[in-house]
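After the structure tokens below, expect a handful of questions from me.
Omission of a single protein chain aside, the complex is shown with its protein chains in their original locations.
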Amino acid sequence: MTRRHAGRALWNTVGVAVFVVMVFPVFWMVSTAFKTDDQINSFAPTWFSTTPTIRHFTEAIHRPFFWADVKNSVIIVSVTVVIAMALAFLAAVALAKYRFTGRKLFIVLMIGVQMLPAAGLIIPLYVLLARYHQVNTLTGVIVTYLTFALPFSVWTLRGFILGIPKDLEEAAMVDGSTRLGAFVRILLPLVAPGLVATSIFTFITSWNEYIFARVLLNDQSKQTLTLWLSFYLGTGRNTDYGGLMAASTLTAIPVVIFFLLVQRRIAFGLTAGAVRG
Amino acid sequence: MATAAETTPKWSRRRALTWRRVGRGAVPYGLIFPVVAALGAILAYPIYSLVRLSFQKYGLFELINHHGVGVGLHNFGSVLHDSVFWHTLVRTIVFTVANVGLTMLIGTSLALLLVRVSAWVRILVTAGLVLVWSMPQVVAVQVWIWLTNSQNGVVNYVLTQLHLGDYIEHNWYVTPFSQLAMVTTLIVWGALPFVAITIYAALSQVPAELIEAAEIDGARSWNVFRDVTMPVIRPVLLILTSLSILWDFGVFTQPYLLIGQGHIVPSNYLMGIYLFEQGYVKTDFGRGAAISILMLAIIAVMSVFYVRKMVRLGDVQ
Partner (left out) sequence: MRARVFVAAMLAAALGVVAATASASSGRAQANKLTVWLQVDAQNGWPDIVAAATQQFQQQNPGWTVDVQYQQWTDHLQKFDATIAGSDTPDVIEMGNTEMTKYMAAGAFSDLTGSKSKFENSGTWLAGLAKSGMYGGKVYGVPYYAGSRVITYRTDLFKKAGVTKPPTSLAQFQADLVKVGAQQKGVKGFSPLYVGGEDWYTALSFVFDYGGSIATTHAGKWVGTLNSPQSVAGLTAFKNFFDATQSKATATLDGSAPFPYTVFSQGLTAANYGPAWYTCCTGAKYKASTAQFVMPSHTPGKAMPGFLGGSDLAVPAQSNSKAQAIQWLADFTSTANERALEVKGNIPNATNLLGDSVNERAAARSWFIPQAKHWVDVENGNILKTMLSQILTGQLSVKQAATVASQNIAQTLNES
């Protein structure tokens, strides 16, 4: 027992060290958000401001279009995540649990789409959306994001479903009901960790996406928060670093909130619902 | 909608439920239809357009007149005869191998670490990973530029304080190797959260009883990992590797912003940047389309091993 405790203490130390190293750049971002301009530009690094200021934060919130762009980002990302998860889960079930003609083709298609260099698609996509007057709309952006979120989600969820040990599944399939219903009801809890990981990924990728939002959204009132952020850097003149770091901290908050809401589903160990015989 | 299962007698319904049976009927098609429809509606035209462009001369003049000039395979020929293309390809392959290797190794180690630590450390590290993950790439690049700034960057300051040498005014971006090394640290750092958390989620599917049983039987941890854990997480590892290859091969934002447009030269080109510079900055869209298709082909070849494994995996079980 003591050996196990000592082992665990060692791992804990390693864990904390990993935390410190990984998080340092984030720490730097947040601490800079509270520094005064002189401290930011000082020759010797200022680790921690002894005279913190929240001026950067208040200025950021009062910059034009902040709240409008928050709203746009939240709408775009939530709709994308919900639709992507629902559709991808169903498609992943089909891929993993059914044999049908065209199955292999569909699988290859899922990864094939992800191999397309996004840069090459920007202008043709713009032309297509412009034809249907979906440029400068949130719907156009949602539809674009779905296109990149779906193949990835299907591909990843399929892997999670395949990874479920056979006996866990068969042990749980006791009752008779429609086959699909059984799959969904049984697989959903077992695949929950995978769904959570995939939804976090989709959330973050959509939240931070820049290139397509930039090209498709021209009106600042319709832009996303990530585009709003880029205006700190886009000028040819001086960059307000304190403001940029404060603004970046603000844009990261919803992501953290989303994660806190869903993280409990990544449970370690046997998840509820499986029957041991 | 009644399926075949519901209308057959009770004694055969049980057999129909084992998933080894072929699932006939429209159900699977209905399940994949929304995804196919969505992708088809959005990507069909752009992909067709991309292929058509690659066979045309399409510069700014043609863009304005909405009319390209057919040139057959000229674009492909000119790219394949460009020595810059080949040098960039080799450089990008090496870069991809390094990045994917580091990401998967460190990511798996992190996930295994998460299993072994106490709950409070697990929450701490996971929270830290999510914070890293949530940072927009553009901002991460800015922080990196700051940290590695030759004049007042923290890295130089700390290294000098630790007496590892005089790093004041050391410029980390002088040679292509050091530039791409800096880009690698940034990319691996940014990629670790997703990989670690996903593998950790996969590890949570491994039945704890099996691991305990194996350990009680005296199996060493490497054997436990190989025989009990790996089979369960293999699909996820394959997926992550194939996705990492894809992403790291075509990466654009981080190197472009970190090295800076002002220092991007053919000797530090990566494929994503090469495509952007040739296709967009020079407004030679036909050439850009040809490069896109070549990139697609190369990525397909690079990931065929993993893709084949993934496709087969569904059949083996």
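So that you can tell them apart, the chains are marked A and B in the order they are listed, and the count of residues begins at 1 in each.
The criterion applied here is as follows: a residue touches a chain if its C-beta (ideal position, glycine included) is under 8 Å from a C-beta of that chain, and two chains touch if they have at least 3 such contacts.
For clarity, every value in this text was computed on a predicted model and none was experimentally measured.
Asks: Could you tell me which of the visible chains the hidden chain touches?
Replies: A, B
Asks: Using the touch definition from the top, which of A:29, A:60 or A:83 touches the missing chain?
Replies: Considering all chains, including the one not shown, the answer is A:83.
Asks: Given the contact definition stated above, which residue among B:78, B:109, B:152 or B:185 touches the chain not shown here?
Replies: B:152
Asks: Just one of B:51, B:73 or B:168 touches the chain that is missing; which is it?
Replies: In the complete complex, the chain left out is touched by residue B:168.
Asks: Kindly state which of the options A:142, A:197 or A:225 is in contact with the chain not pictured.
Replies: Residue touching the chain left out of view: A:142.
Asks: What residues on chain B make contact with the chain left out of this view?
Replies: 59-61, 63-66, 145, 149-152, 168-169, 171, 174, 260-265, 277, 280-283
Asks: Across the whole complex, list the residues on chain A that are touched by the chain not included here.
Replies: Touch with the absent chain occurs at residues 37-38, 41-43, 71-72, 75-76, 78-79, 82-83, 86-87, 90, 122-123, 126-127, 129-131, 133-140, 142, 177-178, 180-181, 184-185, 214-215, 218-220, 222, 230-231, 233-239.
Simple rule for what comes next: only the chains that are shown with their structure count from here on.
Asks: Counting in whole Å, what is the centre-to-centre distance of chain A and chain B, each centre being its mean C-alpha position?
Replies: 14
Asks: What residues of chain B sit close enough to touch chain A in their complex?
Replies: It is residues 3, 5-6, 10, 13-14, 16-19, 22-24, 27-29, 31-32, 34-36, 38-39, 41-43, 45-47, 49-50, 53, 110, 113-118, 121-122, 124-126, 128-140, 142-144, 146-147, 151-154, 157, 189, 192, 194, 197-198, 200-205, 207-209, 232-236, 238-239, 242-243, 246, 250, 252-253, 272, 275-276, 279-280, 285, 288-289, 291-292, 295-296, 299-300, 303, 307, 310-311, 313-314, 317 of chain B that touch chain A.
Asks: Would you mind writing out the residues of chain A in touch with chain B in their complex?
Replies: Per the stated touch rule, the residues are 7-8, 11-12, 14-16, 18-19, 22-23, 25-26, 28-29, 41-45, 87-88, 90-91, 93-100, 103-104, 106-109, 111-121, 123-125, 127-128, 143-144, 146-147, 150-152, 154-156, 158-160, 162-166, 168-170, 173, 176, 178-180, 182, 190, 193-194, 196-197, 200-201, 204, 207-208, 210-211, 226, 229-230, 233, 241, 244-245, 248, 251-252, 255-256, 259, 263, 266-271.
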